[in-house]
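Below is one structure, written out as structure tokens; comments come after it.
Of the protein chains in this complex, one is absent; all others appear in place.
Chains: A, B, C, D and E, in written order; residue numbering restarts at 1 for each.
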Amino acid sequence: MRPSSRRSDELRSVRITRQYTRHAEGSVLIEFGDTKVLCTASVEENVPSFLKGKGQGWVTAEYGMLPRSTNSRMRREAAQGKQSGRTQEIQRLIGRSLRSVVDMAALGERQIIIDCDVLQADGGTRTASITGAFVALSDAINGLIAAGKLTTSPIREHVAAISVGVYKGVAVLDLDYPEDSDCETDMNVVMTASGKFVEVQGTAEGDAFSREEMNTLLNLAEQGIRDLITMQKTALAL
Amino acid sequence: MRPSSRRSDELRSVRITRQYTRHAEGSVLIEFGDTKVLCTASVEENVPSFLKGKGQGWVTAEYGMLPRSTNSRMRREAAQGKQSGRTQEIQRLIGRSLRSVVDMAALGERQIIIDCDVLQADGGTRTASITGAFVALSDAINGLIAAGKLTTSPIREHVAAISVGVYKGVAVLDLDYPEDSDCETDMNVVMTASGKFVEVQGTAEGDAFSREEMNTLLNLAEQGIRDLITMQKTALAL
Amino acid sequence: MRPSSRRSDELRSVRITRQYTRHAEGSVLIEFGDTKVLCTASVEENVPSFLKGKGQGWVTAEYGMLPRSTNSRMRREAAQGKQSGRTQEIQRLIGRSLRSVVDMAALGERQIIIDCDVLQADGGTRTASITGAFVALSDAINGLIAAGKLTTSPIREHVAAISVGVYKGVAVLDLDYPEDSDCETDMNVVMTASGKFVEVQGTAEGDAFSREEMNTLLNLAEQGIRDLITMQKTALAL
Amino acid sequence: MRPSSRRSDELRSVRITRQYTRHAEGSVLIEFGDTKVLCTASVEENVPSFLKGKGQGWVTAEYGMLPRSTNSRMRREAAQGKQSGRTQEIQRLIGRSLRSVVDMAALGERQIIIDCDVLQADGGTRTASITGAFVALSDAINGLIAAGKLTTSPIREHVAAISVGVYKGVAVLDLDYPEDSDCETDMNVVMTASGKFVEVQGTAEGDAFSREEMNTLLNLAEQGIRDLITMQKTALAL
Amino acid sequence: MRPSSRRSDELRSVRITRQYTRHAEGSVLIEFGDTKVLCTASVEENVPSFLKGKGQGWVTAEYGMLPRSTNSRMRREAAQGKQSGRTQEIQRLIGRSLRSVVDMAALGERQIIIDCDVLQADGGTRTASITGAFVALSDAINGLIAAGKLTTSPIREHVAAISVGVYKGVAVLDLDYPEDSDCETDMNVVMTASGKFVEVQGTAEGDAFSREEMNTLLNLAEQGIRDLITMQKTALAL
Partner (left out) sequence: MRPSSRRSDELRSVRITRQYTRHAEGSVLIEFGDTKVLCTASVEENVPSFLKGKGQGWVTAEYGMLPRSTNSRMRREAAQGKQSGRTQEIQRLIGRSLRSVVDMAALGERQIIIDCDVLQADGGTRTASITGAFVALSDAINGLIAAGKLTTSPIREHVAAISVGVYKGVAVLDLDYPEDSDCETDMNVVMTASGKFVEVQGTAEGDAFSREEMNTLLNLAEQGIRDLITMQKTALAL
């Protein structure tokens, strides 16, 4: 029995709100139950120095949690003077996930910076970030097309992400914080609309996990991501 | 004529939403038109080391802007590894303003940390932060009373803040970003319910200002703050 | 009764020594009683990157205290690896104050960097810094004129600063450290020779202050600054 | 055809040299072909503050690359003043992998710090680090048993790691640098002697990967890790 | 011929002014011609953590240059967020030099922190710092004796320092900046009143130096330091 009474293969209630703030070229509030992440996409007409003059663009991401997005207040990273290892790991994951579905040459010499800021956390912030960031990225790219700066979209296909895990011996989809902090295995899966994997990161928090458990988890994740991609499409069609 | 067509003595539409996020002991979204700041209050049962054993509490504040809360993306302070001088100036101002209305001995040996994070900026973020932070602080203290940790409130009176300035030669109340970036004089005023000043910070951005202009600005600010304190009271009564 | 036995409207003994050190284009030791600040002006034939090619100059300031300028030794900011919020606040104030009286276009594409280093502190270091920095800036600009790099001075008028406050219920001029650390209200005022304000920063350290008290304080400050500007002129005439 | 002419399921030549340096409680040079990592284990009779008084131990890891371990010189992290995101990601992975096979209560209130320093890099440094670190950790724990500080080993079972990937369309085991920098998919697998997974981290560098490819990669990894664990056992038996 | 027209064995004019600032337990302005260093000694009734409970004291030093103490403005180390290698080297040298003549057990569990801040630089700042710091240290220790906290002085003997070098082929004493920046060899010598060396640091800036040149330089330094120690004694006798 899950703390939230959800079925083992049941996503939390997901809401995707576009144009949540007004300055960014893409601005999406994504909610997975009580997890709320603001994902903005900023278009800059330049590229990082390692790409100058190579005729291609770049997509990168930064991630942060508001100090009191969590149950106990976390220290503010800006005040501490550095980002934690966890923060860097997550923002690198978001960036790689998005780059996997964008044709960098077609994007042209510009970069899109995704900021994922967690307003409220209840588990699954990195997968919610990826799922919402894709929508913000799409809005930014549609804006470039509308402005005549791009003729076709450099986005090859949708990408979304979900966490799965083994909680009290049962494989479950979309762990919330009570599950996440007490599970045996935690796996984050990033998958495209065509059903291929971009990232699979499974970690045994307690006991190691078997090949069989891994397969069950991947099955759950595949179904969850298919549903999330449908929701992304619905949101983008509004 | 103001860019927003407001009268010179007219506040923007102000909204105060309590319990905006669920973890913090106080959580308030305050909106001054398009300026939106999330103010949370976190209660910690300890005090900074310089106060240990002195039988009194502490109230302090931290401030941040989401990278794309602004028109062009700002660099993330956590990634840069330090807070700007402006950020530090603002968070020190918020902390002093709140401490001015709290009886630290009555608070007991605990601290309340206020986080003001700007989700969307359109001028006046520091004064919106102070005004919203007071409400979050009140909720946190009411929680302490409800939990039996305090018997009476250590808050002596309400405090709120507003910006005033000279824009195109006219004294105006509650500057938005187009006014703020083009005004001659900018003044931030923090005042209590009893009509006394906690902070007055006037800065000539262009030409210096006369004593007479200063008086006109203070008159405008006094009226604006009285209105804001009424709104705080209404919000807290809900 | 003030600890120093001064009248409430009496400045400390002020001394302005030009050419205090030999390398800088302007080098002034300013003393307000036991407060001693070395203000140097350095001319550099470049501008910060945000001004490149805009045909205008820049004036900026940095501030520091020697570790044992104070009663108990302060930690050296260079060793700690960062400047405190207070330091940044003060150096931003000094810079803004000086810029308010300089015509940046007339200065040409060069910058003047003011360093204010406190050799000995006894209250009022920021206002002494502004008052002394103006003299150092004047010397540096006179040097540019003498060298034929400027034909007329880009300085529009004198600027000086003083602190005023409410100490034991009485409004007093030019607080020394014993007064500053025990006053109810502290106000720093920066004013030009034409009697207009550049900055007014009033802070209630204990009780909030009334509009009436504010007016009394501003009256005191105006008289003090007029006297300081006379002293600046005398020093520059030597 | 692999650049090294190895078969697709062939490990590089692996060498494990114990007691490589003399000060550490465990000191192992592990070589996977041209990849050479020095893994030391240091025993400290204390625990991090979050574990004080909880009656359990801790195992943690730090990772670094010598500046010229790589083909072009990398900037020294100590000189840059921070560890890269990649470094932090790797050292967190090493620490988690080792902790998964150690009974922290049985270790007692002490910590073992593993340092993995890459002397020469040719791909696969993180998996070589984990495999070598386990041997260094075993030596350190055997030293505690020999010294009478522990009666039985808190190590539950062996753990080792290998990288697998899809290179030019073919699934291959133990990627060297030319393969790693040109592969479509890269997967790091950490597995125990009992054949269960501790970490699976698959990343699509180019095209996303299918479930079928993932299965092939996991098969390869399982066989490679079984061989590595045999080598660990042989080395520890010397 | 030296730029200053001094004889090869001639010191610059040296002035030692005690009680230069009023807060520190020892405060000395030392001038070697145009080199001016403010040396303060601060007594703290605690010791660094590595000495806690060992029944002995500590003497340490910090060094800094005001940004415009030099001919071109140097960047402020506090603003850059770190001390340069040169700064750290010099402050370690000052600390070691002073510790060499103090009996740490006799000092008791307290530390004396020496701050050497260069107000104006013209070569030889580190040797002027050591020579002046000894006087400030003596004043601080005499204050401890006067206050009854020490009965006898833990200072064993005087220590002073001078630079010598080979300039245009000639061995010279006490290099000023024009000599220092154009010499072949530069040597800093720290010596006690009994004629023994505490530090000898010789560096070939251009050509390497012979044993014979080294002997000539040491002869010059010995005479210079004897004169400086006489001046220290005269200053302390006032």
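As a working rule, contacts are C-beta pairs under 8 Å (C-beta built on N, C-alpha and C of every residue); 3 or more make two chains touch, one makes a residue touch a chain.
Keep in mind that this is a model prediction, so the values were computed, not measured.
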Only these shown chains touch the missing one, namely D, E
Absent-chain contact - pick from E:R18, E:R96 or E:R226: E:R96
Contact residues on chain E toward the hidden chain run 82, 85-86, 88-89, 91-92, 96, 100, 187, 191-192, 194-204, 207-211, 214, 218, 222
Give me the chain D residues in contact with the hidden chain, please. 21-24, 27, 34, 36, 38, 40, 42, 44, 62, 64, 66-71, 73, 76-83, 87, 113, 115, 117, 119-121
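Heads up, the rule we're going with is that only the chains that are shown with their structure count from here on.
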By C-alpha centroids, what is the most central chain here? B
Round to the nearest whole Å and give the separation of the Cα centres of chain B and chain D. 50
Roughly how many whole angstrom separate the Cα centroids of chain C and chain D? 59
Residues of chain B that touch at least two other chains are 81-82
Touch-based graph of the chains, sorted into line, ring, star, complete or other: line
For this structure, give each pair of chains that are touching. A-B, A-D, B-C, C-E
